[in-house]
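A single protein chain has been omitted from the complex, and every remaining protein chain is retained in its original position.
The first chain written gets the first letter, and so on, giving A, B and C; residue counts start at 1 in each chain.
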Amino acid sequence: MLDLVHLVLFTFLAVIAVAVIRLKDLFAAVMLMGIFSFLSACLFTVMDAVDVAFTEASVGAGISTILMLATLALTDSEEHPEHNRFKLLPLLAVVFTGGALLYATFDMPLYGDPSAPIHQYVAPHYLEFTGADIGVPNIVTAVLASYRGYDTWGETTVILTAGVGVLLLLGGHAVVERFRRRRSAGDEDGE
Amino acid sequence: MIEWGLYNYWVVIFLMMTGLYVVISRGNLIKKIIGLNIFQVSVIMFYISMGKVKGGTAPILEEGVRVYSNPLPHVLMLTAIVVGVATSAVALALVVRIKEAYGTIEEDEIRVIEGEEEST
Amino acid sequence: MTSHVILRVLLKLLIPLIMLFALYVQFHGDFGPGGGFQAGVIFGAGMILYALIFGLDRAREVFPPRLLEVLVATGVLIYGGVGVAAIFFNGNFLEYSVLSHDPVHGQHLGIMLVELGVGLTVASVMTTIFFQFAGRGRTDD
Partner (left out) sequence: MIHALWAMISDDLPALQIAMPLLAATLCIIVRRRWAAWAVAMFVAWGAVANAAVILHRVLTTGTISYAEGGWPVPWGIELRIDLLNALVLLVVTGVCAIVLLAAPRSLAAEVPEEKHYLFYTVYLLCMTGLAGMTVTGDAFNIFVFLEISSLSAYALISQGSTRRALTSAFQYLVMGTIGGTFILLGIGMLYMTTGTLNIVDLGNRLAEVGPNRTVLVALAFITVGAGIKLALFPLHIWLPNAYTYAPAVVTAFIAATATKVAYYVLVRFVYSIFRVDLAFEVHRLDAVLLPIAIAAMFAGSLVAIYQDDIKRMLAYSSVAQIGYMVLGLSLANEHGLTGGLVHVFNHALMKCGLFLVLAAVLLRTGSTRIEAFAGLGRRMPLTFAAFVVGGLSLIGVPLTVGFVSKWYLVLGALDAGLWPVALLILLSSLLAVVYVWRVVEVGYFTPPPAGAEAVTEAPFSVLLPMWLLIGGTVVFGVFTSLSVGVASAAARMLIGGAS
């Protein structure tokens, strides 16, 4: 049953990804991207990654889509199709990269194989000792916040950086204008 | 039961490459960001796929459950999702500023404007 | 935004529920899926919804941008503060076990605090970013 869901989700995802290439209407493309994220979240649930699914649904399908729509409102909502001449080089690059990845799969453990190296080393320790070490049932939370807490501090900092970056870029519109005027009044070759 | 074997990875690679193709072939800046998003989400799928154990359940400790899927890829990918949205936010802010400064978000048109700027 | 009366009334009821759900996700992350990051996003979404319905000006009165800026910094500061505190309890950076007499209790405390920091930063960054985008379309600023 779950395998069927898995298959259907994959089909939808592939169709959406291809449709995004073709669509000229950016609004539709953004909505499709939101759906792509949401379907990925469903797929993550099928693969037992409930925390990831929760995050992907709220971030990918939620916040990202809202930000994209806000940007569309400030810019254009149509792609100019005359710029989409067919170019060979990108296609070749992608086919080559994809080919390399395909080549790599032949030495990968099969999907779901319990004897794969990642299920033999490190992870079993978390499953076995989280209860005694940390006493939290959700192992993902335990690894995230404690075993690999340093990573998560970095992750929080990434968010901080994005916030401050956006403030630098979009904040204080009037301040920037005043600065521009003062500069171009001061010297002619201002901009 | 479908035996996924390596098929699962192959579909994920197809999705990844579709995203990458959108990034490098489209001239519209927002389209590029959408492509980046698809690329990154597919990489997340790749990691989550490797964490799945057949017959396992979500890694939340429970009485009577013996087989759990691998929690480590999940933890790593939570971070990757955050990185993805952070990158998108900064990229979109840049697009807004580019639109204000150039009046367009098409790479080709921007290049023409910059070319004229240099020749004067 | 003068029309949409039904929407406004409905959302007025809905937003507190969203905030409540965010709090649930924040503090229930130890037991089920969820945690600071997801809670932060949901909380941020609640604030964005508020701004969409009642307008940006009113939203900015409720959450002044300067306050949000400070909250963004505070979240990371709490997380790092827990780490540095562990050093002063003669542990390693972020070693929660030393925060309490009982190591497991220390872990609980540490995880709760850092998740709080994550939630705070994420919620305020999401709101800040949205405010910046929404404020950009207008001439005054």
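We adopt the following convention: a residue touches a chain if its C-beta (ideal position, glycine included) is under 8 Å from a C-beta of that chain, and two chains touch if they have at least 3 such contacts.
In this text, all values refer to a predicted model and were calculated from it rather than measured experimentally.
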Any idea which chains on screen the missing one touches?
A, B, C
Against the chain that's been left off, what residues of chain A make contact? List them.
100-101, 103-109, 116-123, 125-126, 146-151, 153-155, 157-158, 160-162, 164-165, 167-169, 171-172, 175-176, 178-179, 183, 187, 189, 191
Could you please point out the chain C residues that touch the chain left off the display?
69-70, 72-74, 76-77, 80-81, 83-84, 87-88, 90-98
Positions on chain B where the hidden chain makes contact
20, 23, 29, 32, 36, 39-40, 43, 46-47, 50, 73, 76, 79-80, 83, 86-87, 90-91, 94-95, 97-98, 101-102, 110, 114, 117
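Throughout what follows, only the chains that are shown with their structure count from here on.
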Quick check on this structure: which chain has its C-alpha centroid closest to the centroid of all protein C-alpha atoms?
A
Determine the centre-to-centre distance between chain A and chain C, using the mean Cα coordinates as centres, and give it in whole Å.
20
Touching two or more other chains - residues of chain C:
31-33, 37, 129, 132-133, 136
Multi-chain contacts only, two chains or more: what residues does chain A have there?
50-51, 55, 59, 63, 67, 70-71, 74, 137-138, 140, 144, 152, 155, 159, 162-163, 166, 170
Footprint of chain B on chain A - complex, ascending
3-4, 6-7, 10, 13-14, 17-18, 20-21, 26, 29-30, 33, 36-37, 40, 43-44, 47-52, 55-56, 59-60, 63-64, 67-68, 70-72, 74-76, 79-80, 83-84, 87, 90-91, 93-95, 97-98, 101-102, 105-106, 108-114, 116, 118-119, 122-123, 126-127, 130-131, 137-140, 143-144, 148, 151-152, 154-155, 158-159, 161-163, 165-166, 169-170
Spell out the residues on chain B that touch chain A in their complex, using ranges where they run on.
1-2, 4-11, 13-22, 24-28, 30-31, 33-35, 37-38, 41, 44-45, 48-54, 56-62, 67-79, 81-90, 92-97, 99, 104-109
Chain A partner contacts - residues on chain C that touch it in the complex
29-35, 37-38, 41-42, 44-45, 48, 69, 72-73, 75-76, 79-80, 83, 93-94, 96, 103-104, 107-108, 110-111, 114-115, 117-118, 121-122, 124-126, 128-130, 132-137, 140-141
